[in-house]
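Of the protein chains in this complex, one is absent; all others appear in place.
Going by the order they are written in, the chains are A, B and C; count residues from 1 in each one.
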Amino acid sequence: MILAETTPIMLIYVLTTGGTIEKVYSERTGEVANLESKIDRYLKLLRLPDSEIRVVPLMNIDSLKMTDTDRDAILAEVKRLLPEKAPILITHGTDTMVETGLYVHRGLPNPAVPIVLTGAKAPLGFEGSDALQNLTESLMALRLLAPGIYIVSHNQVFPISNVRKDKALGRFVRITSG
Amino acid sequence: MILAETTPIMLIYVLTTGGTIEKVYSERTGEVANLESKIDRYLKLLRLPDSEIRVVPLMNIDSLKMTDTDRDAILAEVKRLLPEKAPILITHGTDTMVETGLYVHRGLPNPAVPIVLTGAKAPLGFEGSDALQNLTESLMALRLLAPGIYIVSHNQVFPISNVRKDKALGRFVRITSG
Amino acid sequence: MILAETTPIMLIYVLTTGGTIEKVYSERTGEVANLESKIDRYLKLLRLPDSEIRVVPLMNIDSLKMTDTDRDAILAEVKRLLPEKAPILITHGTDTMVETGLYVHRGLPNPAVPIVLTGAKAPLGFEGSDALQNLTESLMALRLLAPGIYIVSHNQVFPISNVRKDKALGRFVRITSG
Partner (left out) sequence: MILAETTPIMLIYVLTTGGTIEKVYSERTGEVANLESKIDRYLKLLRLPDSEIRVVPLMNIDSLKMTDTDRDAILAEVKRLLPEKAPILITHGTDTMVETGLYVHRGLPNPAVPIVLTGAKAPLGFEGSDALQNLTESLMALRLLAPGIYIVSHNQVFPISNVRKDKALGRFVRITSG
(Lines give C-alpha, C1' and ligand atoms only; values in the text may rest on other atoms or scores of the structure.)
Protein backbone atom coordinates (compact mmCIF):
# COMPACT_ATOMS: atom_id res chain seq x y z
CA MET A 1 0.00 0.00 0.00
CA ILE A 2 1.25 3.46 -0.84
CA LEU A 3 1.22 5.39 2.40
CA ALA A 4 2.41 8.79 1.39
CA GLU A 5 3.78 10.86 -1.42
CA THR A 6 6.31 13.47 -0.60
CA THR A 7 9.19 14.90 -2.52
CA PRO A 8 10.80 17.36 -0.14
CA ILE A 9 12.41 20.48 -1.52
CA MET A 10 16.18 20.59 -0.97
CA LEU A 11 17.80 23.94 -0.30
CA ILE A 12 21.15 24.35 -2.07
CA TYR A 13 23.47 27.35 -1.77
CA VAL A 14 25.61 28.44 -4.70
CA LEU A 15 28.46 30.76 -3.72
CA THR A 16 29.98 32.39 -6.79
CA THR A 17 33.52 33.68 -6.76
CA GLY A 18 34.26 34.16 -10.46
CA GLY A 19 36.71 32.11 -12.49
CA THR A 20 36.44 31.05 -16.09
CA ILE A 21 32.98 29.54 -15.58
CA GLU A 22 31.50 33.03 -15.20
CA LYS A 23 33.70 34.96 -17.58
CA VAL A 24 32.01 36.97 -20.32
CA TYR A 25 33.21 38.20 -23.68
CA SER A 26 33.40 41.98 -23.80
CA GLU A 27 32.47 43.32 -27.22
CA ARG A 28 34.08 46.60 -26.29
CA THR A 29 37.53 45.27 -25.42
CA GLY A 30 37.52 41.89 -27.16
CA GLU A 31 38.63 40.29 -23.91
CA VAL A 32 37.17 37.59 -21.73
CA ALA A 33 36.90 38.64 -18.11
CA ASN A 34 34.87 38.41 -14.91
CA LEU A 35 32.66 41.40 -15.54
CA GLU A 36 29.22 40.33 -14.36
CA SER A 37 27.65 37.27 -12.76
CA LYS A 38 25.80 35.13 -15.28
CA ILE A 39 25.20 31.88 -13.44
CA ASP A 40 21.53 32.72 -12.87
CA ARG A 41 20.81 32.74 -16.59
CA TYR A 42 22.24 29.25 -16.95
CA LEU A 43 20.71 27.74 -13.83
CA LYS A 44 17.37 28.69 -15.43
CA LEU A 45 18.15 26.23 -18.22
CA LEU A 46 18.04 23.36 -15.72
CA ARG A 47 14.88 21.75 -14.37
CA LEU A 48 15.14 21.70 -10.61
CA PRO A 49 11.56 21.25 -9.39
CA ASP A 50 12.57 19.83 -6.01
CA SER A 51 15.53 22.10 -5.35
CA GLU A 52 15.62 25.65 -4.10
CA ILE A 53 18.80 27.27 -5.37
CA ARG A 54 20.02 30.38 -3.57
CA VAL A 55 22.85 32.11 -5.41
CA VAL A 56 25.20 34.17 -3.24
CA PRO A 57 27.59 36.27 -5.35
CA LEU A 58 30.68 36.67 -3.16
CA MET A 59 33.21 38.04 -5.63
CA ASN A 60 33.89 37.80 -9.36
CA ILE A 61 37.62 37.38 -9.92
CA ASP A 62 40.13 35.26 -11.78
CA SER A 63 41.25 32.66 -9.29
CA LEU A 64 44.90 33.47 -9.99
CA LYS A 65 44.21 36.80 -8.28
CA MET A 66 42.55 35.27 -5.26
CA THR A 67 44.20 36.13 -1.94
CA ASP A 68 43.86 34.64 1.50
CA THR A 69 41.62 37.58 2.34
CA ASP A 70 39.28 36.38 -0.39
CA ARG A 71 39.53 32.80 0.90
CA ASP A 72 38.70 34.06 4.37
CA ALA A 73 35.57 35.64 2.95
CA ILE A 74 34.58 32.36 1.33
CA LEU A 75 35.24 30.39 4.52
CA ALA A 76 33.31 32.94 6.59
CA GLU A 77 30.31 32.69 4.25
CA VAL A 78 30.39 28.89 4.35
CA LYS A 79 30.47 29.00 8.16
CA ARG A 80 27.62 31.51 8.22
CA LEU A 81 25.47 29.19 6.09
CA LEU A 82 26.32 25.92 7.86
CA PRO A 83 23.53 26.16 10.44
CA GLU A 84 21.02 25.86 7.61
CA LYS A 85 22.26 22.30 6.97
CA ALA A 86 22.07 22.86 3.23
CA PRO A 87 24.69 21.56 0.79
CA ILE A 88 26.93 24.25 -0.69
CA LEU A 89 28.30 24.68 -4.20
CA ILE A 90 31.22 27.07 -4.71
CA THR A 91 31.93 28.15 -8.29
CA HIS A 92 35.58 29.06 -8.69
CA GLY A 93 38.42 29.36 -11.17
CA THR A 94 40.21 26.06 -11.68
CA ASP A 95 43.73 27.45 -11.29
CA THR A 96 43.57 27.81 -7.51
CA MET A 97 40.45 25.77 -6.77
CA VAL A 98 42.45 23.17 -4.87
CA GLU A 99 44.06 25.86 -2.72
CA THR A 100 40.70 27.34 -1.80
CA GLY A 101 39.25 23.91 -1.10
CA LEU A 102 42.14 23.07 1.21
CA TYR A 103 41.80 26.47 2.87
CA VAL A 104 38.14 25.84 3.63
CA HIS A 105 39.08 22.32 4.72
CA ARG A 106 41.58 23.64 7.26
CA GLY A 107 38.98 26.01 8.67
CA LEU A 108 36.26 23.34 8.59
CA PRO A 109 37.83 19.89 8.89
CA ASN A 110 34.48 18.20 9.48
CA PRO A 111 31.64 20.13 7.84
CA ALA A 112 28.17 18.76 8.46
CA VAL A 113 27.17 19.03 4.80
CA PRO A 114 28.76 18.27 1.43
CA ILE A 115 30.62 21.25 -0.02
CA VAL A 116 31.50 21.04 -3.71
CA LEU A 117 33.81 23.32 -5.68
CA THR A 118 33.44 23.42 -9.43
CA GLY A 119 34.48 25.57 -12.36
CA ALA A 120 35.09 25.26 -16.06
CA LYS A 121 37.69 25.25 -18.78
CA ALA A 122 35.50 27.47 -21.01
CA PRO A 123 32.91 30.01 -19.89
CA LEU A 124 29.17 29.33 -19.72
CA GLY A 125 27.67 29.85 -23.15
CA PHE A 126 30.87 29.51 -25.18
CA GLU A 127 30.89 26.84 -27.91
CA GLY A 128 31.97 23.49 -26.51
CA SER A 129 31.95 24.74 -22.92
CA ASP A 130 32.03 22.29 -20.04
CA ALA A 131 30.51 24.81 -17.66
CA LEU A 132 26.87 23.74 -17.68
CA GLN A 133 27.95 20.09 -17.50
CA ASN A 134 29.98 20.82 -14.37
CA LEU A 135 27.14 22.79 -12.77
CA THR A 136 24.68 19.98 -13.51
CA GLU A 137 27.03 17.32 -12.15
CA SER A 138 27.79 19.32 -9.03
CA LEU A 139 24.13 19.84 -8.16
CA MET A 140 23.59 16.09 -8.52
CA ALA A 141 26.70 15.23 -6.50
CA LEU A 142 25.53 17.47 -3.65
CA ARG A 143 22.45 15.25 -3.40
CA LEU A 144 24.52 12.10 -2.94
CA LEU A 145 27.83 12.93 -1.33
CA ALA A 146 28.58 12.41 2.34
CA PRO A 147 29.56 15.54 4.27
CA GLY A 148 33.01 16.74 3.26
CA ILE A 149 34.75 18.97 0.75
CA TYR A 150 35.11 17.92 -2.90
CA ILE A 151 35.92 19.07 -6.39
CA VAL A 152 33.44 17.92 -9.05
CA SER A 153 34.29 18.19 -12.74
CA HIS A 154 34.01 16.20 -15.96
CA ASN A 155 32.11 13.29 -14.43
CA GLN A 156 34.59 12.98 -11.59
CA VAL A 157 34.40 13.57 -7.85
CA PHE A 158 37.63 14.27 -5.98
CA PRO A 159 37.84 14.55 -2.18
CA ILE A 160 39.78 17.75 -1.56
CA SER A 161 42.70 15.89 0.02
CA ASN A 162 43.14 13.73 -3.05
CA VAL A 163 43.25 16.13 -5.95
CA ARG A 164 45.57 18.48 -7.73
CA LYS A 165 45.32 20.37 -10.99
CA ASP A 166 47.59 18.99 -13.67
CA LYS A 167 48.58 22.15 -15.56
CA ALA A 168 49.92 20.23 -18.52
CA LEU A 169 46.78 18.12 -18.93
CA GLY A 170 44.64 21.11 -18.02
CA ARG A 171 42.46 19.13 -15.65
CA PHE A 172 42.16 17.65 -12.20
CA VAL A 173 43.84 14.36 -11.32
CA ARG A 174 43.63 12.14 -8.31
CA ILE A 175 46.54 12.01 -5.90
CA THR A 176 47.26 9.70 -3.02
CA SER A 177 48.96 11.38 -0.11
CA GLY A 178 51.03 9.41 2.37
CA MET B 1 54.36 13.33 0.42
CA ILE B 2 52.45 12.59 -2.75
CA LEU B 3 52.90 8.88 -3.39
CA ALA B 4 51.02 8.33 -6.57
CA GLU B 5 48.77 9.94 -9.15
CA THR B 6 46.17 7.81 -10.72
CA THR B 7 42.77 8.58 -12.10
CA PRO B 8 41.37 5.23 -13.13
CA ILE B 9 39.06 5.06 -16.12
CA MET B 10 35.54 3.97 -15.24
CA LEU B 11 33.63 1.83 -17.69
CA ILE B 12 29.94 2.80 -17.97
CA TYR B 13 27.34 1.05 -20.10
CA VAL B 14 24.49 2.99 -21.67
CA LEU B 15 21.61 0.79 -22.84
CA THR B 16 19.27 2.75 -25.08
CA THR B 17 15.64 1.71 -25.49
CA GLY B 18 14.09 4.80 -27.08
CA GLY B 19 11.58 7.07 -25.38
CA THR B 20 11.23 10.81 -25.74
CA ILE B 21 14.89 11.42 -24.94
CA GLU B 22 15.92 9.94 -28.30
CA LYS B 23 12.99 11.04 -30.43
CA VAL B 24 13.76 13.00 -33.58
CA TYR B 25 11.71 15.41 -35.63
CA SER B 26 10.95 14.04 -39.07
CA GLU B 27 10.95 16.75 -41.69
CA ARG B 28 9.11 14.41 -44.01
CA THR B 29 6.14 13.63 -41.75
CA GLY B 30 6.27 16.54 -39.30
CA GLU B 31 6.11 14.03 -36.47
CA VAL B 32 8.37 13.31 -33.54
CA ALA B 33 9.26 9.64 -33.27
CA ASN B 34 11.92 7.10 -32.37
CA LEU B 35 13.53 6.85 -35.78
CA GLU B 36 17.23 6.68 -35.12
CA SER B 37 19.51 6.62 -32.11
CA LYS B 38 21.08 10.01 -31.45
CA ILE B 39 22.54 9.69 -27.97
CA ASP B 40 26.10 9.36 -29.31
CA ARG B 41 25.98 12.84 -30.80
CA TYR B 42 25.02 14.32 -27.44
CA LEU B 43 27.39 12.28 -25.29
CA LYS B 44 30.13 13.84 -27.42
CA LEU B 45 29.13 17.24 -26.01
CA LEU B 46 30.19 16.08 -22.54
CA ARG B 47 33.76 15.93 -21.27
CA LEU B 48 34.31 12.47 -19.86
CA PRO B 49 38.10 12.06 -19.77
CA ASP B 50 38.06 9.38 -17.08
CA SER B 51 35.01 7.46 -18.27
CA GLU B 52 34.67 4.96 -21.06
CA ILE B 53 31.10 5.02 -22.29
CA ARG B 54 29.86 2.02 -24.25
CA VAL B 55 26.47 2.63 -25.86
CA VAL B 56 24.37 -0.51 -26.47
CA PRO B 57 21.31 0.27 -28.62
CA LEU B 58 18.73 -2.32 -27.55
CA MET B 59 15.55 -0.96 -29.13
CA ASN B 60 14.16 2.43 -30.07
CA ILE B 61 10.48 2.58 -29.09
CA ASP B 62 7.98 4.73 -27.30
CA SER B 63 7.80 3.31 -23.80
CA LEU B 64 4.00 3.12 -24.01
CA LYS B 65 4.54 0.38 -26.58
CA MET B 66 7.02 -1.53 -24.47
CA THR B 67 6.00 -5.13 -23.74
CA ASP B 68 7.28 -7.67 -21.25
CA THR B 69 9.20 -9.24 -24.11
CA ASP B 70 11.04 -5.96 -24.47
CA ARG B 71 11.61 -5.79 -20.73
CA ASP B 72 12.95 -9.32 -20.82
CA ALA B 73 15.45 -8.19 -23.42
CA ILE B 74 16.53 -5.30 -21.20
CA LEU B 75 16.85 -7.55 -18.16
CA ALA B 76 18.80 -10.13 -20.16
CA GLU B 77 21.24 -7.49 -21.39
CA VAL B 78 21.72 -6.13 -17.88
CA LYS B 79 22.43 -9.66 -16.62
CA ARG B 80 24.84 -10.25 -19.49
CA LEU B 81 26.80 -7.10 -18.58
CA LEU B 82 26.84 -7.59 -14.80
CA PRO B 83 30.05 -9.64 -14.70
CA GLU B 84 31.91 -6.58 -15.98
CA LYS B 85 31.08 -4.82 -12.69
CA ALA B 86 30.41 -1.59 -14.57
CA PRO B 87 27.55 0.77 -13.68
CA ILE B 88 24.69 0.75 -16.17
CA LEU B 89 22.54 3.60 -17.50
CA ILE B 90 19.27 2.72 -19.23
CA THR B 91 17.67 5.47 -21.33
CA HIS B 92 13.93 4.96 -21.52
CA GLY B 93 10.60 6.69 -22.05
CA THR B 94 9.23 8.18 -18.86
CA ASP B 95 5.71 6.78 -19.23
CA THR B 96 6.62 3.22 -18.26
CA MET B 97 10.09 3.78 -16.81
CA VAL B 98 8.94 2.76 -13.34
CA GLU B 99 7.44 -0.47 -14.70
CA THR B 100 10.67 -1.40 -16.45
CA GLY B 101 12.71 -0.50 -13.39
CA LEU B 102 10.54 -2.70 -11.19
CA TYR B 103 10.72 -5.48 -13.77
CA VAL B 104 14.53 -5.40 -13.70
CA HIS B 105 14.36 -5.17 -9.92
CA ARG B 106 12.28 -8.36 -9.69
CA GLY B 107 14.75 -10.17 -11.91
CA LEU B 108 17.75 -8.70 -10.09
CA PRO B 109 16.79 -7.86 -6.50
CA ASN B 110 20.41 -7.26 -5.47
CA PRO B 111 22.52 -6.12 -8.41
CA ALA B 112 26.21 -5.67 -7.68
CA VAL B 113 26.36 -2.29 -9.44
CA PRO B 114 24.24 0.85 -9.58
CA ILE B 115 21.69 0.77 -12.41
CA VAL B 116 20.08 4.09 -13.32
CA LEU B 117 17.10 4.67 -15.60
CA THR B 118 16.65 8.10 -17.09
CA GLY B 119 14.70 9.79 -19.87
CA ALA B 120 13.37 13.20 -20.76
CA LYS B 121 10.27 15.32 -21.16
CA ALA B 122 11.60 16.80 -24.42
CA PRO B 123 13.99 15.15 -26.90
CA LEU B 124 17.72 15.80 -27.01
CA GLY B 125 18.36 18.96 -29.01
CA PHE B 126 14.88 20.47 -28.75
CA GLU B 127 14.68 23.97 -27.27
CA GLY B 128 14.41 23.86 -23.49
CA SER B 129 15.01 20.12 -23.37
CA ASP B 130 15.90 18.42 -20.09
CA ALA B 131 17.52 15.48 -21.89
CA LEU B 132 21.19 16.45 -21.69
CA GLN B 133 20.70 17.53 -18.08
CA ASN B 134 19.31 14.10 -17.20
CA LEU B 135 22.11 12.30 -19.03
CA THR B 136 24.73 14.40 -17.26
CA GLU B 137 23.13 13.86 -13.86
CA SER B 138 22.78 10.12 -14.43
CA LEU B 139 26.42 9.67 -15.37
CA MET B 140 27.41 11.51 -12.20
CA ALA B 141 24.95 9.55 -10.05
CA LEU B 142 26.37 6.26 -11.33
CA ARG B 143 29.72 7.32 -9.87
CA LEU B 144 28.28 7.84 -6.41
CA LEU B 145 25.31 5.56 -5.89
CA ALA B 146 25.43 2.31 -3.97
CA PRO B 147 24.46 -0.80 -5.93
CA GLY B 148 20.73 -0.83 -6.65
CA ILE B 149 18.18 0.36 -9.19
CA TYR B 150 17.22 4.02 -9.44
CA ILE B 151 15.52 6.65 -11.53
CA VAL B 152 17.51 9.88 -11.94
CA SER B 153 15.85 13.01 -13.32
CA HIS B 154 15.73 16.76 -12.70
CA ASN B 155 18.32 16.76 -9.92
CA GLN B 156 16.57 13.93 -8.10
CA VAL B 157 17.44 10.31 -7.35
CA PHE B 158 14.64 7.88 -6.65
CA PRO B 159 15.20 4.28 -5.52
CA ILE B 160 13.01 2.23 -7.81
CA SER B 161 10.79 1.06 -4.93
CA ASN B 162 10.02 4.63 -3.95
CA VAL B 163 8.94 6.33 -7.12
CA ARG B 164 5.98 6.72 -9.40
CA LYS B 165 5.26 9.00 -12.32
CA ASP B 166 2.69 11.64 -11.53
CA LYS B 167 0.87 11.99 -14.86
CA ALA B 168 -0.79 15.24 -13.86
CA LEU B 169 2.45 16.89 -12.76
CA GLY B 170 4.28 15.21 -15.61
CA ARG B 171 7.21 14.13 -13.45
CA PHE B 172 8.44 11.61 -10.94
CA VAL B 173 7.47 11.82 -7.28
CA ARG B 174 8.65 9.97 -4.23
CA ILE B 175 6.36 7.39 -2.65
CA THR B 176 6.59 5.56 0.61
CA SER B 177 5.34 2.01 0.46
CA GLY B 178 4.15 0.22 3.57
CA MET C 1 33.83 66.08 -46.66
CA ILE C 2 31.33 64.07 -44.68
CA LEU C 3 28.09 66.04 -44.79
CA ALA C 4 25.78 63.95 -42.70
CA GLU C 5 25.39 60.70 -40.84
CA THR C 6 22.03 59.08 -40.86
CA THR C 7 20.94 55.49 -40.67
CA PRO C 8 17.19 55.61 -41.02
CA ILE C 9 15.10 53.04 -39.18
CA MET C 10 13.21 50.73 -41.51
CA LEU C 11 9.77 49.53 -40.45
CA ILE C 12 9.16 45.85 -41.32
CA TYR C 13 5.93 43.95 -40.72
CA VAL C 14 5.96 40.26 -39.89
CA LEU C 15 2.60 38.55 -40.37
CA THR C 16 2.61 35.13 -38.74
CA THR C 17 0.22 32.42 -39.91
CA GLY C 18 1.72 29.28 -38.33
CA GLY C 19 3.36 26.47 -40.24
CA THR C 20 6.31 24.34 -39.20
CA ILE C 21 8.47 27.38 -38.47
CA GLU C 22 6.37 28.19 -35.41
CA LYS C 23 5.47 24.69 -34.28
CA VAL C 24 6.29 23.73 -30.71
CA TYR C 25 6.85 20.39 -29.04
CA SER C 26 4.14 19.61 -26.52
CA GLU C 27 5.54 17.73 -23.52
CA ARG C 28 2.00 16.74 -22.61
CA THR C 29 1.06 15.07 -25.90
CA GLY C 30 4.48 14.40 -27.43
CA GLU C 31 3.29 16.06 -30.61
CA VAL C 32 4.57 18.98 -32.61
CA ALA C 33 1.86 21.50 -33.37
CA ASN C 34 0.99 25.16 -33.80
CA LEU C 35 0.11 25.88 -30.19
CA GLU C 36 1.60 29.29 -29.49
CA SER C 37 3.48 31.96 -31.40
CA LYS C 38 7.19 31.89 -30.67
CA ILE C 39 8.70 34.06 -33.36
CA ASP C 40 9.25 36.95 -30.94
CA ARG C 41 11.66 34.90 -28.84
CA TYR C 42 13.78 34.16 -31.90
CA LEU C 43 13.69 37.62 -33.45
CA LYS C 44 15.26 38.77 -30.17
CA LEU C 45 18.32 36.67 -31.05
CA LEU C 46 18.96 38.88 -34.07
CA ARG C 47 20.59 42.30 -33.96
CA LEU C 48 18.35 44.70 -35.84
CA PRO C 49 19.41 48.15 -34.63
CA ASP C 50 18.08 49.96 -37.69
CA SER C 51 14.89 47.96 -38.15
CA GLU C 52 11.62 48.21 -36.33
CA ILE C 53 9.92 44.84 -36.49
CA ARG C 54 6.18 44.73 -35.86
CA VAL C 55 4.87 41.19 -35.46
CA VAL C 56 1.19 40.69 -36.38
CA PRO C 57 -0.05 37.23 -35.37
CA LEU C 58 -2.82 36.46 -37.85
CA MET C 59 -3.41 32.76 -37.26
CA ASN C 60 -1.36 29.76 -36.13
CA ILE C 61 -2.22 26.78 -38.31
CA ASP C 62 -0.65 24.03 -40.34
CA SER C 63 -0.68 25.32 -43.91
CA LEU C 64 -2.32 22.11 -45.14
CA LYS C 65 -5.40 23.28 -43.24
CA MET C 66 -5.35 26.76 -44.68
CA THR C 67 -8.54 27.72 -46.55
CA ASP C 68 -9.33 30.55 -48.90
CA THR C 69 -11.01 32.28 -45.99
CA ASP C 70 -7.65 32.26 -44.23
CA ARG C 71 -5.94 33.49 -47.39
CA ASP C 72 -8.52 36.27 -47.63
CA ALA C 73 -7.57 37.31 -44.11
CA ILE C 74 -3.89 37.39 -45.06
CA LEU C 75 -4.59 39.39 -48.20
CA ALA C 76 -6.82 41.80 -46.29
CA GLU C 77 -4.11 42.40 -43.70
CA VAL C 78 -1.47 42.97 -46.38
CA LYS C 79 -3.80 45.50 -48.06
CA ARG C 80 -4.45 47.19 -44.74
CA LEU C 81 -0.70 47.61 -44.13
CA LEU C 82 0.26 48.71 -47.65
CA PRO C 83 -0.28 52.44 -47.05
CA GLU C 84 2.56 52.33 -44.53
CA LYS C 85 4.96 51.55 -47.40
CA ALA C 86 6.80 49.04 -45.22
CA PRO C 87 8.08 45.70 -46.53
CA ILE C 88 6.11 42.70 -45.31
CA LEU C 89 7.28 39.25 -44.23
CA ILE C 90 4.71 36.47 -44.04
CA THR C 91 5.70 33.34 -42.09
CA HIS C 92 3.82 30.33 -43.39
CA GLY C 93 3.89 26.55 -43.70
CA THR C 94 5.82 25.41 -46.75
CA ASP C 95 3.19 22.96 -48.01
CA THR C 96 0.83 25.61 -49.36
CA MET C 97 3.11 28.65 -49.29
CA VAL C 98 3.06 28.91 -53.08
CA GLU C 99 -0.76 28.82 -53.13
CA THR C 100 -0.98 31.62 -50.59
CA GLY C 101 1.65 33.65 -52.42
CA LEU C 102 -0.25 33.29 -55.69
CA TYR C 103 -3.50 34.16 -53.92
CA VAL C 104 -2.00 37.40 -52.59
CA HIS C 105 -0.49 38.01 -56.02
CA ARG C 106 -3.91 37.76 -57.71
CA GLY C 107 -5.35 40.22 -55.20
CA LEU C 108 -2.33 42.49 -55.46
CA PRO C 109 -0.68 42.11 -58.85
CA ASN C 110 1.55 45.16 -58.34
CA PRO C 111 2.24 45.77 -54.66
CA ALA C 112 4.25 48.89 -53.88
CA VAL C 113 6.58 47.06 -51.48
CA PRO C 114 8.42 43.74 -51.40
CA ILE C 115 6.39 40.97 -49.79
CA VAL C 116 8.30 37.84 -48.78
CA LEU C 117 6.89 34.51 -47.66
CA THR C 118 9.11 32.19 -45.69
CA GLY C 119 8.84 29.12 -43.49
CA ALA C 120 10.95 26.20 -42.39
CA LYS C 121 11.48 22.47 -42.67
CA ALA C 122 12.05 22.19 -38.91
CA PRO C 123 10.64 24.44 -36.18
CA LEU C 124 12.52 27.31 -34.58
CA GLY C 125 14.72 25.95 -31.82
CA PHE C 126 14.85 22.33 -32.98
CA GLU C 127 18.31 20.86 -33.59
CA GLY C 128 19.48 21.55 -37.13
CA SER C 129 16.53 23.82 -37.87
CA ASP C 130 16.59 26.09 -40.89
CA ALA C 131 14.03 28.44 -39.36
CA LEU C 132 16.27 31.18 -38.00
CA GLN C 133 18.34 31.08 -41.20
CA ASN C 134 15.20 31.66 -43.27
CA LEU C 135 14.02 34.49 -41.02
CA THR C 136 17.42 36.16 -41.19
CA GLU C 137 17.60 35.80 -44.97
CA SER C 138 14.08 37.11 -45.43
CA LEU C 139 14.67 40.23 -43.37
CA MET C 140 17.77 40.92 -45.47
CA ALA C 141 15.97 40.23 -48.74
CA LEU C 142 13.21 42.68 -47.82
CA ARG C 143 15.88 45.39 -47.69
CA LEU C 144 17.05 44.68 -51.22
CA LEU C 145 14.18 43.31 -53.29
CA ALA C 146 12.14 45.36 -55.72
CA PRO C 147 8.40 45.52 -55.00
CA GLY C 148 6.75 42.19 -55.70
CA ILE C 149 5.92 38.89 -54.05
CA TYR C 150 8.62 36.30 -53.34
CA ILE C 151 9.48 33.14 -51.46
CA VAL C 152 12.82 33.26 -49.64
CA SER C 153 14.40 30.10 -48.28
CA HIS C 154 17.80 28.39 -48.02
CA ASN C 155 19.75 31.23 -49.61
CA GLN C 156 17.34 31.45 -52.51
CA VAL C 157 14.84 34.05 -53.71
CA PHE C 158 11.97 32.93 -55.92
CA PRO C 159 9.51 35.33 -57.55
CA ILE C 160 6.09 33.90 -56.73
CA SER C 161 5.33 33.17 -60.41
CA ASN C 162 8.46 31.08 -60.76
CA VAL C 163 8.38 28.65 -57.89
CA ARG C 164 6.78 25.43 -56.81
CA LYS C 165 7.42 23.10 -53.90
CA ASP C 166 9.02 19.85 -54.95
CA LYS C 167 7.45 17.38 -52.52
CA ALA C 168 9.99 14.68 -53.29
CA LEU C 169 12.99 16.95 -52.72
CA GLY C 170 11.19 18.66 -49.87
CA ARG C 171 12.13 22.13 -51.03
CA PHE C 172 11.33 24.93 -53.42
CA VAL C 173 12.49 24.82 -57.04
CA ARG C 174 12.44 27.37 -59.77
CA ILE C 175 9.97 26.95 -62.62
CA THR C 176 9.68 28.74 -65.92
CA SER C 177 6.13 29.27 -67.08
CA GLY C 178 5.31 29.78 -70.71
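As a working rule, a residue touches a chain if its C-beta (ideal position, glycine included) is under 8 Å from a C-beta of that chain, and two chains touch if they have at least 3 such contacts.
This one's a predicted model, so the numbers in the text were calculated from it and none came from an experiment.
A.B. asks: Among the chains present in the display, which ones are touched by the chain that isn't there?
C.D. replies: A, C
A.B. asks: Looking at C:V24, C:L81, C:L145 or C:I160, which makes contact with the chain not pictured?
C.D. replies: Counting the whole complex, the residue in contact with the absent chain is C:L145.
A.B. asks: Of the residues listed, C:P49, C:P83 or C:P109, which one is in contact with the missing chain?
C.D. replies: C:P49
A.B. asks: Out of C:L64, C:A112 or C:I175, point to the residue that touches the absent chain in the complete complex.
C.D. replies: Checking each option in C:L64, C:A112 or C:I175, the one touching the absent chain turns out to be C:I175.
A.B. asks: Touching the missing chain, which residues of chain A?
C.D. replies: For chain A, the residues touching the absent chain are 20, 23, 25, 27-28, 30-32, 62, 121-128, 170.
A.B. asks: Hey, which chain C residues sit against the chain that's not shown?
C.D. replies: 1-8, 45-51, 121, 128, 130, 133, 136-137, 139-141, 143-145, 152, 154-157, 164, 166, 171, 173-178
The rule we apply is simple: only the chains that are shown with their structure count from here on.
A.B. asks: Between chain B and chain A, is it the same set of residue numbers doing the touching on each side, over half shared, or a different set?
C.D. replies: same
A.B. asks: So, comparing each chain's Cα centre against the centre of all protein Cα atoms, which one is closest?
C.D. replies: B
A.B. asks: Given that chain A is a copy of chain C, what angle of rotation, in degrees and a multiple of 5, matches their CA positions?
C.D. replies: Rotation angle, to the nearest 5: 180 degrees.
A.B. asks: At what distance in angstrom does the C-alpha mean of chain C lie from that of chain A?
C.D. replies: Distance between chain centres: 45 Å.
A.B. asks: Taking each chain's centre as the mean of its CA atoms, how far is chain A from chain B in angstrom?
C.D. replies: Chain centres of chain A and chain B, defined by C-alpha means, are spaced 26 Å apart.
A.B. asks: Of all the residues in chain B, which ones touch at least 2 other chains?
C.D. replies: 121, 128 - these are the residues of chain B that touch more than one other chain.
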